[in-house]
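Note that this complex is displayed minus one protein chain, with the remaining chains in position.
Moving on to chain A:
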Amino acid sequence: MFFHMVLERNMQLHPRSFGLNLRENLVSKLIKDVEGSCSGRHGFVVAITGIESVGKGLVPDGTSSSALVTFPVKYQCLLFRPFRGEILEAFVTLVNRMGFFAEAGPVQIFVSKLLIPDSMEFQAGDMPNYTTSDGSVKIQKECEVRLKIIGTRVDATEIFCVGTINDDFLAVINDPALAA
C-alpha cells in the first residue's frame, strides 16, 4: 500500500557546502540518503515529493576538525509498505520446483509450492512453469500474478515477503503467451 507522509530527519552537513547553495546541497543530500531506503516502520521510500521545512542548523558543542552541522528537515515523501493480508500484483522473476519468486517494485515475494493450488503442477524445461492439468493457466517467468501477502520482513534496503495464491481470485492476471 502507498502512503504519502511527512517525515523528519536530521541531516548532517559539512561547512564546505555552506553558502549560496546551502539549501540545494541539503536537499540533494537528503534525496541521496533517503530515496530507495527502507525502514521497518515506514517501508520503502519511493520518492521525496517536497520539503516542508528546514530547521535551524545546530553546531555541536566543542570544536573539532570534523564538526558537522545538524539540520532538522521535514519532508513529504511517498512510501510503499506491504502489509500482511494485502493483495498485490507482482511480476514473476524465477520459477522452480520449490515455488516461484516475484517482485512488486522493491519488494521480493516468494510463493512456495505448498501455497500454490494442488491443481497446478510444476513443469521443468527451458521455461519452467506451473500449469493446470488442462493447460489453461500457466505461471512462468514474466507473467503477472495477483497474490496475497502472508508475511513481511524489512531490512536496510529490501523488503522480503512471503505470499500465497491459494485463495479465490488469485493467480495469473494475464498470460503474455495468450496476449501475443
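Here is the rule we go by: contacts are C-beta pairs under 8 Å (C-beta built on N, C-alpha and C of every residue); 3 or more make two chains touch, one makes a residue touch a chain; residues count from 1.
Just so it is clear, contacts and distances are computed from a predicted model.
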(request) Report the protein name recorded by UniProt for the chain absent from the figure; options are "glutathione transferase", "Transport protein particle component", "RNA polymerase II C-terminal domain phosphatase-like" or "Peroxin-7". (result) "RNA polymerase II C-terminal domain phosphatase-like"
(message) Can you tell me which of A:Asn10, A:Ser53 or A:Ser112 touches the chain that was removed from the display?
(response) A:Ser112
(request) Tell me which residue among A:Ser28, A:Asn96 or A:Ser119 touches the hidden chain in the full complex. (result) A:Asn96
(request) For the chain that got dropped from the picture, name the residues of chain A it touches. (result) 3-5, 39-41, 83-86, 94, 96-99, 101, 108, 110-112, 114-115, 124, 126, 149-155, 158, 160, 162
